[in-house]
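The complex is shown incomplete by one protein chain, all other protein chains being positioned as in the whole.
Letters A and B mark the chains in the order given here, with residues in each chain numbered from 1 onward.
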Amino acid sequence: MIELTDIKKVFNAGRPNEFTAVEEVSLSLDSGKVTVLKGPSGSGKTTLLGIIGCMARPTSGRIHLTGPLMQGMAFAPKGAPAEVTSLPERFLTEIRRRAFGFIFQQFNLIRGITVLENVMLPAYPMGDDFKSLRERATRILKDFNLSGKLSSRIEWLSGGEAQRVAISRALINDPAVIIADEPTAHLDTKLSAEFMDIVKRLKGEGKTVIIASHDPIVFDSPIIDRVVEMRDGRISGEHIRS
Amino acid sequence: MGRLDKQRNIIDFTLSSLMRRKARNIALMLVYTLVVFVLASVMFFAQAIKKEASIILKDSPEIIVQRLVAGRQALVPEDYIEGIGKIRGVQSVAGRYWGYYFDPVAGANFTLMVTDNGPAIGKIRVGKGVLRSIRASEGDILPLKNYVGEWIVFRIDGSLSSESELVSSDLIMISENDFRKVFDMPKGHYTDLVLDVRNSRERAVIAQKIKDIYPDTRPIIRDEILRTYDSIFNWRSGILLVIMSAALLAFIIFAWDKASGLSAEEKKEIGILKAIGWETSDIIFMKFWEGAVISLSSFMAGIILAYYHVFFASSSLFEPVLKGWSVLYPDFRLTPFIDGAQVTTLFFLTVLPYTVATIVPSWRAATVDPDSVMR
Partner (left out) sequence: MILHPSIMALFMSSFLICLLLMYSAYYGFVILRKWDIKSGSEQQLELERRTYLISTILTYVCGFQLISLFLYMFTADILHPLFAGAMCASGALSVNSYGYPTLLLKIFNFMAAGLWLVLNYTDNRAYDYPLIRTKYRALILLTPLIIVETYLQTKYFRGLKADIITSCCSTLFTSESSTIASDLASVPSVPGKIAFYAIMALTVLSGIYLYLKGKGGYIFSAFCGLTFIVSIISVISFFSLYYYELPSHHCPFDILHGEYHYIGYPLYLCLFGGTLAGMGTGVLMPFRKTASLMETIPAIQKRLVVFSLVCLLIFTVMVTYRMATTPFILEGY
């Protein structure tokens, strides 16, 4: 479903601090599977995640997307994979909103507004009417046992609750792909295990999950379908389970 | 109505975000309001005074004829009246008696004037400014010293209404005989002449003819007076504005600085919004509304305060500059007057520079990379 061909990302090109984060990465990610990008910090996992999730454009290389989402988009020839590498930001963001949900290492919830508002935010630019959006958000939060916390401030939540709010936010637009960047980095063992349970549930719903992590609880988990190892911006190995 | 809903959602978020950063924005809005207030006060005041002058001058004579000797105003011989009366187009000519009287006790210049239906002999009617400066009221006496040093005592039997205070403040109406007793006005002469013409388009032509017949006269057309007043007040308010341009510039730099110097928290928030799916144009739209809310509230507040200041509190802050040095200070209420042109001008002088100063900083804030929160 997501196909990366010869992706390269360079920062500060032409300057003394030029830095190649990702190089010669070719990857094919199938839908419905859980993939883990494993590697030490500085290996380029985070940058690669951003590129996969249509957040950043690669310096060179191509990205192709296939799936029901691409139908109806003017640049997608019928049936064939759509190349999204050089799309203007407007289009890329539209794809990202619809197809990808992000969970960040530090949750990155916005302080000063309620849990409910945080969850609804990614959908604001979609032009859905407020009421139906609110209902959707409430439903998702209910699924995660957060009905009692709808109007709470972010600052008052426990670690586990914040994690579930972050996941709810990622799900508001019902995306096909969930991307998580070091999701268990700040969690204890119990909460990490809870997180993997949620991933299992999402996989059961048919979602594709891509996780960047160097936590064994994640990459040793039985629900993982594939582990891609990265080092110094390149893919250094791959394990496919079952 | 996806598009409208989208705007509404974003505006909603913008307002809540403004509320969350009250402290930061209040400082900016106070300064903004102050700038608008000062500029608006100057403009309202100048505009209202000009309007006042034009209303008052509506009743003044169309043409006034003065006589100049060696460049100074001299008395007009009465036979000029006949000569001028013969000019085609002149409806009526009449002579006027008036003069300046300096009262050393009050330290002020009064204008003594003779009119039809004037007071009786021994009586005078005075303007409110006169009453204030001699600390008298109706029924009191006012002694005037005449040209040979004798004191003549007059009784004040009426005051002049305050609708025309701007003009009548220092006026003393007096009978013709008394006028001659105070001043050494020779018979057969007037201070000046006043004319009415039949056709207003002919004023300039008639004025020229008067000059042809009597080269030592100076005909003054009422419209010229109006234009002169207009020009003076334009110039005065313009100068004030130029002086305040330094303050305006400081405000703009302050605004630009505030817009550029986003707090770490704000930067993070925008980064998060972009990461979760907001586009650059959505953020720009949000920033636009932020600016609009701040601008509009400060603009309205500044104008309302200025309106109150000028029309109800007599613009205490500016009077000395705008009215000129004047001992006899009319205490009058300016007629509230505000129009689209003034508001638009104020808008261009305040909101426009503010907006321009914030365009680039807002854009910079909005174009942060979506993956910045991940790094």
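To be clear about the criterion, a residue touches a chain if its C-beta (ideal position, glycine included) is under 8 Å from a C-beta of that chain, and two chains touch if they have at least 3 such contacts.
This one's a predicted model, so the numbers in the text were calculated from it and none came from an experiment.
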Next on the checklist: Going by the contact rule already stated, which one of A:P16, A:P88 or A:P222 would touch the omitted chain in the full complex?
Outcome noted: A:P88
Checklist entry - For the chain left off this view, which of B:G83, B:G107, B:G188 or B:G238 is in contact with it? => result B:G238
Next on the checklist: Touch as defined at the start, partner being the missing chain; which of B:V126, B:L142 or B:I221 qualifies?
Outcome noted: B:I221
Checklist entry - If the missing chain were put back, which residues of chain B would it touch? => result 39, 42-43, 46, 54, 71, 204, 207-208, 211, 218-221, 223-228, 230-231, 234-235, 237-239, 241-242, 280-281, 284, 288, 339-341, 344-349, 352-353, 355-356, 359-360, 362-363, 366-367
Checklist entry - For chain A, which residues lie in contact with the unshown chain of the complex? => result 10-13, 57-61, 73-75, 85-91
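To be clear about the criterion, only the chains that are shown with their structure count from here on.
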Checklist outcome for this item: chain A to chain B, mean C-alpha position gap in Å, rounds to 64
Checklist entry - Can you list the chain B residues touching chain A in their complex? => result 1-6, 8-10, 12-13, 16, 20, 265, 268-269, 272-273, 275-282, 369-371, 373-375
Item to check | Residues of chain A defined as touching chain B within the complex | outcome: 46-47, 49-50, 55-56, 89-90, 93-94, 96-97, 102, 104-105, 108-113, 117, 121-130, 169, 173, 181
